[in-house]
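Okay, handing you the structure first.
All protein chains of the complex are present and in place, except for one that has been dropped.
Labels run A, B, C, D, E, F, G, H and I following the written order; every chain starts at residue 1.
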């Protein structure tokens, strides 16, 4: 179902390279965050018309491609368990920290979950003498299990 | 191989409840972070003797249990895909954001990964009028793929 | 992690039978819905103290069992795909109607999901000359994908 | 086996968008329900000639496509577990509520199942101050296990 | 959930051997078919009180075991794919004949399924000079897919 | 390896529809049973030359297609577990009746299996006031486990 | 279902070691082949009374254990893919030679299979200067696919 | 990686049929065994130049195809568990006899395995009044586990 | 995502053969190790411009192919468990030695892992009278689990 969005993602990666653009540049053009903009271009988010417009302009996409950016994807093309080491490390965090997230979030908020829908994320470089670090900050709305 | 650490984890959850302690209380006693302390108690980390000492004192563990805290676990008891909704949401983030993490980290750092070993995490409550949010901040050392 | 809740579930099924109680009877005692009450007793929900109190009284549970009802479960003990034909039929609905739910909900609400957390359900018997029907009514809060 | 129906489904989604039609519009044309009409167009149901006729007219399909709507599909193209979050939430309901459905349906009807074949469904928007809700009403004929 | 029914099944196999009974003997006692009676004893069906009574008498079961026969099982303990060659052959029939069953049943009855709930089966020995044959006769109610 | 047989199967389904033939019509032409003829056309059996001849004549196949009917297939293209509800019901029968088949066949014949190779099947419509039934009669040669 | 046969297998391995017996010794006592005798003791075959008698005498088994040898097993306890290297090599042969077995057996015998039920096997040491070899000779009755 | 070898295998099966050749004929031409020759043509072995030469001549292959025969394959295209009944029976032998092979080979040779690399196989027809049998003789070098 | 790198890998294998080059030859040209050079060409590593330059020159690649060598791959195309016997043996080493690696590395270094990123490998032929040996030497930086 996502063939068009996947194919567009590949094309965007090429265009981005040719034009020496960074995700931050594309994001700045549409006044959105780089992570969300990247996820959109990788075919995992749906744009509002003005976002699609801005991206089409900066990258030189045609009308159909612009429309494709607005389509809601069938999410989750990532193979599981991930075979790529960079992505696998996040999977490993779920293996190792899953129960801790559960115990700590419930201690603080009670019975419920952290939303992965009403959710945002920030990715930064943290300079460090012993080697720079990747810093990821995420916030998700806490949703209480309804008792009815 | 982890039977002792798993069993101890269950006991700690009970003791913690009986004594009305929070992870932050236990962590404060050993001057470590709450997330790491929780992961240690859930059987996913290994303590140094002084940490085990402090936890044994605050919870009232015996010597063998104290030693068990110091043992290095066979990590990753979490079933995959997670059946629990709270934990599943993190798995879903890997499905949805996996490729974006890869593209963004590589754009910034080049070919390599974010370490899940030289890694730390902070979990906070973010007050929000539309509903409080879970905030997770993680940093992991960037490791470059060696070319040899 | 759920051993206590699973074991309690079995005991409750026996007590319920011995006392000739229906889920509606137990639910009425705590002024909650039968579906939620049943899910709670089957170890998939967490009770507030007054609910646990009422159930303990009507079924004759001891204090520890009452506390067990209040514990937050590691949800999702159901084997997948379900081997039991009654439960499998619901799994089959996901196979057959999954894409239709996606297209229809998105047409109406835009990009997002129906919450399975802020969610309730009603189960009724619908008399029908050609054979009575099971009627299930569920509502879940629509959550919009955050664009950030 | 379903290539033709899957391909037709994609084409219908495009035509529907171009013509600014809603599932309810298409359904009204053939006097059927929107959910069934959507499931038919997504390649999961088989039409009777008059339904195919109506849909072909409103969308502008050719004869072969009209015939394709009447073909009985090999059902169940949905990947399991679903990778798309909207569809996954229904899968999660089976994980969490599977045993409750079993206990409650059997309490009321005895040994048997709710049919997923003699089955219908209604999908509505439920206005709610705290956020509108998706409301799904389904009925399925109860089928008793034959004792012979 | 089926521990009691599984354990009872093992005991019945032993008692049946000690008493040199055949499934036909047990079935005759309760005026039911041998296949259903065997499936009941193997923990896959639920008895009505009079059936449980008869089986308890002929085998010498106690009251609790008699009640266990009446309980509705969580069906489907059979590992899949079956590792036992006798059972695997039936699985192989699904692999080889699945599409033929679909085409032939639909040709005759239209869009729908053969019920596995309103279903019965007969197992016989068919004498044959080239080697006796197992003869299985099954009938299941045809259920039409509802169009709504 | 079966691409040619699979493709031919699709073509035969179309031709059969265009010519308004039933499996029984095609089978009658080659004096074979409808089930076997259908399984052959679906690419799961190999024809003898005279069968291929007859089918080619009635359907209008060319020489290469006729030869394809005679090829021995790599059997078992059916996905497992089956996603199509009609086919799944047979899989469910293995889940529910697997152990009963084993106990009953062994009681009657001793240690061995029912052959799925020296095997035949008949599919009929059984008129019934409460709804017509699918009737399947199968016989398979019993094969004793060799003791050597 | 095979707990008794599995446990007996372990006991036989111990007794065989204590008594310094070889499979050939046990097999000679009952005038059967060593492979079948070993498979019987490992819980994968069923004995006739005289075989069970002989094995009980040579190993010193009690009456219940003797009866256990006669029981028909639920075969196939071997995990797949095999984790043990010795057993895995046979699995690898299926991976590598599967299609060759199919083409060669069908070339010689036509459409059918080699029976794994009417089957026997011999295992020998083949002296060889470059290192002794394991020699396995197996014969299985060819079974033709029935055309009906 | 094996696309060329797989495609060549299909072509060889066709040519072999057109020229009415048997594996034994092709094998005789290159003075190798029929099983190895068949495995080579099915894309699971690598030829030495003179073997490829002979096969190219007898079947009429071009130079590139001849070279393809010499390439070392990525072995093991066979789906597991095998869906084809003929191949599945060998898989079943691993399920049923796996532990017996282990116990018997180790009794005779000590700790080690039978090589599946320094391995050969012979496939014959064994005439038998009760139905001819497939006879397979295999020898594999015994390799001792190194203790170091 | 790796289609271009995989396709290039196939082309390089052909060119390397045509030009009678060894991995060591290609590696020498860019002053890198043969293992890394091979992994790069097989699509599992990313080159720096000068490496891509050298490989393009020695093999005669065009500019786009040269750029493809510099792209960071989505790693891990290898099917698991490996079906190829050569690759499977390494998988088997993980099965057999996994726990030993864990115990020995932790004994020497404490809690942590051997990096598979800051990692290098050397592959040599070790002459040996009883048959030459493959010698693999690998070093990976030890990474301590952070306690925070």
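General remarks:
As a convention for this text, a residue touches a chain if its C-beta (ideal position, glycine included) is under 8 Å from a C-beta of that chain, and two chains touch if they have at least 3 such contacts.
What you are looking at is a predicted structure, and each value in this text was computed from that prediction instead of being measured.
From the options B:5, B:75, B:89 or B:102, the residue with contact to the chain not on display is B:75.
Set against the missing chain, the residues H:41, H:59 or H:113 yield one that touches it, H:113. By the touch criterion stated above, the residues of chain G touching the omitted chain are 10, 82-85.
The chain not displayed touches chain I at residues 9, 13, 22-23, 34-35, 38-39, 42, 44, 75-78, 80-82, 84-87, 89-109, 112-116, 119, 121, 123, 125-126, 128, 130-143. As for the chain not pictured, it touches chain A at residues 81, 83, 85, 88, 92, 95-96.
One rule holds in what follows: only the chains that are shown with their structure count from here on.
Two chain pairs, G-I and H-I, are weighed by contacting C-beta pairs, with H-I ahead.
When the CA atoms of chain B are superposed on chain F, the rotation angle comes to 180 degrees, reported as a multiple of 5. Looking for a copy of the A-I interface in E-H, G-I or H-I, one arrives at H-I, which has over half of the same contact pairs by residue number. With centres taken as mean Cα positions, chain C sits 32 Å from chain A.
Remark: chain C and chain I have CA centroids separated by 51 Å (rounded to whole angstrom).
Remark: chain B and chain D have CA centroids separated by 42 Å (rounded to whole angstrom).
Looking at chain H, residues 75-78, 81-85, 92, 95-96, 116 sit in touch with two or more other chains.
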